[in-house]
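Excluded from the complex is one protein chain; the other protein chains are retained at their positions.
Letters A and B name the chains as they come in the text, with residue numbers starting at 1 for each one.
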Amino acid sequence: MILPPFELHNPNSIKEAIEISQKVKNEGFDYVSGGTDLLQNYKNRLNVKPHLISLKNIKETRSIQNFNIGAMVTLDEISKNKTLQKDFTGLVEACSQVGSILVRKTATIGGNVLIDNRCYFYNQTPFWRTSLGACLKAESDTCRVIPQKEYCVATFSSDSAPMLVAVDAKYELEGKNGKRIVESSDFYTHDGIKRNFKDESEIITKIKIPKTTANLKTGYEKIRVRDTFDYPLVSVAAALKIDKDKKIENINIVLGAIGTYPIKNEDTTDLFKGEKISNSMIKEISEKIQKKAQPYNNLTMPVSYRKKMVGVLCKRLLTRLTDS
Amino acid sequence: MSHTVGKKTPLVDGAQKVTGRAVYIDDIVLPGKVMLIGKILRSPFAHAKIKKIDYSKAKKLKGVYAIATAEDSDNRFGVLPITKDETAFAIDKVTFIGDQIAAVAATDEETAIKALDLIQVEYEELPPILKPEKSLAPISHPDQKIQPWSKYEGNIFKTVNQSFGNVEKALKKSSVVKNGKFSFNGVTHAFTEPMGVIASYGSDKKLTVWSSTQVPHYLHRALAEVMEMPMHRIKVIRPYVGGGFGGKSDPFPHEMAAAILSKKTGKPVKILFDRDEVFISNHGRHPTKTEMQMSATKDGEFTSLEIDALIDGGAWGSFGVITTYYNGVLSLGPYKIKNFNYNGNRVYTNKPASGAMRGHGAVNSRFAVETLIDEIAEDIDFDPCDLRIQNAYEPNSTTANGFRITSCGIKECIEKVKIASGWDKKFKQMPYGKGIGIGCGFYISGSALPINWERMPQSTVHVKIDFDGGVTVHSLAAEIGQGSDTVLAQCVGEVLKCDMSRIRIYSKNTDTAPIDLGSYSSRVTFMAGLAAKRAAEKIKKQILNAASKIMASPIENLELKNDRITELKTKSSISFNEAVREALHDSGALHGKGHYQAPNLNPGLPRVDELRGKESEKGAPMGGSHKGAAAGLSPSYSMGAYVCQLEVDAETGLVNVEKVWAAHDCGKALNPLAVEGQIEGCIHMGLGQALMESFDYNRNTGRIENPNFLDYRCIPPTMMPDVDVFMIESGDPEGPFGAKEAGEGPILPILPAVANAIYDAVGIRLRNLPMTPEKIISAIAKKK
Partner (left out) sequence: MTLIPFPSKKISKKIVEFNINNEIVELAIRPNDLLLDVIRYKLNLTGTKRGCDMGTCGCCTVIIDDKPVLSCLTLAMQVQDKKIKTIESLQENENMHPIQECFHTEGGSQCGFCTPGFIMTSFALLKENKNPTKEEIKEAISGNMCRCTGYIKIVDSIKKASEKIRGKKSE
């Protein structure tokens, strides 16, 4: 499959990239880092822009310094980072389960937190979508999942983002109006098209992880049919802090691949703070979260299964973290 | 001691492959920048009348050389001469999403794609017929007929009714009767190389077609019919083929389109599929609904088997007649079942055609048979392995429908895996979640009745030796990765006892190769292997005659060994080359021709009757005289038994297959490296169909839901179990050096072995494939 035509820009710095973005903004552009996600969509003629600004030549965002991860660090590098393996195992677990090993060698963490939402009616070839009559997220004004829906319900498919949200990580953005730092949990919209509150000109430069994360037990569980290639059918990220008496000091559980954004569950988990963690409590939390979870029918496994797996994954993950 | 046969032999074309030098279809570069790129316009509707095609705008686009539609050709073709229902381009109506409407030849891919965008087609949509049950019903309006020429009622493509023995009577003496409704989603080949074709119509009015195909000969025939050209003006070249598994064993419309476009433009035209087009072309395993009933006495004697199969053929016939028979008759081994009823219907639906895929026609019914056997065993308190052994055929038996079983190592297979797996200590004794299960298989070694009922041999091989002492072997058996070139080299090398480096295989070109029907129905080792062996034997005679002259000793005293000819009494010897040169003097290159024709076929069929006694064979006659007696008839049958051990995660439904013990009776493993590779590959593919592969269609539109490798899931390396392979060598009396097939049969046992192991692990019986996690957890929940 050939790619549609576009101009490619290869800036050497963030600043230069943003300048280019302002020159071509009227025509439209995308930033591209690893490209493993975006180029698939481009091949399928999905929301192709006339300009592509490649971040590959930018050196300043390529390192891991303590808990600041440059956005251009690859998922494979994160999986192998000794500090993160020790102090933020959940992120390592999440990143090492993205796509296939060959994808992870190229795909970056910045790209993964911004990965396009996926839907069975969207991630298809032009011929397929022609035959379908296209969908809300690309060429049509009708959602094929829920025809009356006014916004897109494509599934949030990042593996790393739920984990980052669970530890209250921040994203450093740089754009035409300068730098800013946003809470990862406030970053995502509920719309499968818009996806997040990033200004068009902005680039994620850094993932900032709170230092306190090292004191947490973090973990990530994902259901997929194959242990490679597959995007999550449902995923759970958890960050847990329990004291000596096994009392919960802090608990965050975030679901991925259920809705259009990483779903936090504070309403449920806050109720258990200060209580002693037990198998029965884990079961209760898991059941409550499962009950609330409402997946859309737009991936290749039935909704009923994915909903059920929310509970199973929660239970397993919390048990694993408590026992570790 | 054997010379090459039985030794692990790396593929003779392997060095080219591992160095990246092997030339596949998309690697072909023709001299001069003359090649045009062809692209195909496909139907977005499953069922619609074509009212109008307007390609005037597309034709005007710069860089477009030609556009072809049904105006250019309306000749029908199809792999089976009795069911030719395909055309190069849809005529008047489209019958599935992806049906080929027009094709463009342009300077490059981008121009060709843009030209497709400019072709306007007016359709009148018809309600698609997607459920096979619906296709059984009579039609009330001619528009509902998917393929108008079919002689059956409704949208039925083929009906088979067969009955042997007396099931009713058998049931009376049976103490256990098990039945079930099974359903099998379609699966597809998923070879890694997309199909592609280059056609070049020359100024000499000759046509050359390169195609990634398993059946150059059938393509040759179809091209002749579609292009209305005599076969001698057409040459088909098969480059290296990146996997087939049955998916490249039909002549295809895109091959016709390339030929038509090349003739129109006078330039070579290449059409290379995108991955979604490969899925759209499908020809994979038929989605099937099977009702089956099996009975046995309390002493463990199988008494009867009844099968009712509804087979979803999609929009074309393909190999469908054969599929319809195979779903029944291939269940008549390896167990003695004397009373049998079969009712099979293959129907047309508005979906991409189903066709032949590894284990063609046998896989789904085999799954049902083998799981029902386990249910019977449980009821009458038999060990499943012992029950199978008790009912298994002995060598030199005849099945209820007249299949002649010669070599037969099924009992040995079962015993082997039973012991190797530690069955007696595991079955029913492992903790909840862990299980072990057995399954067996039975398959043909080539079809005794050729597709075209002619007196032409099924395989012919030429062997030639010239002054350089090199042995060239000419055949049209298609090397598609299974190692057919290597096995032919071994068969020739074994006879001539020469160094393997002397032997070169030419199997790519219809101009230079004698006809071979191609690589399907697991026929090559048996049929082409025998032809190669016979051709080499003729050469050997000429060489020995020459040696006899040089050494002044009768042939009986000469021995050919390791590239030398030795006089056994004097121990003097001459080299292979010396003898060859002597034989060449005054005559030129040595030629040997060998062929294979199945022996003594079904006497009931008039055309085939002429064949009787024409080929001198030691084999006994085979086949009955009932209608369809030749279907499934093979000169030999392979069989096998696998044990599978696995763990089921009862909460997520995910299955971890830990280990497979696989015993397959291949007669004689001519190349153990290739036989093991086939068995391991079969397990990979069978596990996929058992657990995750599924060719999904939208229920309302007939659109394929997963035309890519992300959503059509094959087993990845990380999920492949360890496999212990046991090659059981029963020594086939007729096969080359005792060999029979090992390419397709080995897929059969793994699917039921998995299902039976899942039952052992968590006590559920799933009857719908694939056994996905959600089906597994719902079944577990239901049981509780």
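Convention: a residue touches a chain if its C-beta (ideal position, glycine included) is under 8 Å from a C-beta of that chain, and two chains touch if they have at least 3 such contacts.
All values reported here derive from a predicted model rather than from experimental measurement.
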Residue, one of B:A362, B:M685, B:M727 or B:A779, that touches the chain absent here: B:M685
Residue in contact with the excluded chain [from B:H3, B:H47, B:K93 or B:K114]: B:K114
Options A:F67, A:Y171, A:F187 or A:F229, residue touching the unrepresented chain: A:F229
Options B:H189, B:K235 or B:H474, residue touching the unrepresented chain: B:H189
Where the unshown chain meets chain A, residue by residue: 1-8, 10, 35-36, 39-40, 43, 45, 48, 50, 52, 54, 56, 99-103, 105-106, 126, 129-131, 133-134, 138-140, 227-229
Interface with the undisplayed chain - residues on chain B: 8, 10-11, 13-24, 26-27, 29, 44-45, 110, 113-114, 117, 189-194, 240-245, 274-275, 480-483, 673-674, 676-677, 680-685, 708-710, 714-718, 720, 722-723
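Here is the rule we use: only the chains that are shown with their structure count from here on.
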Intercentroid distance (Cα basis), chain B paired with chain A, Å: 43
Residue numbers on chain A that touch chain B, as the complex places them: 1-2, 120, 123-125, 127-128, 130-132, 223, 225-231, 300-302, 304-305, 308-309, 312, 316
Chain B residues touching chain A - in the complex, by the definition given at the top: 42, 44-45, 97-98, 109-110, 113, 274, 276, 651-654, 692, 696, 701, 703-711, 713, 715-716, 718-719, 772-774, 777
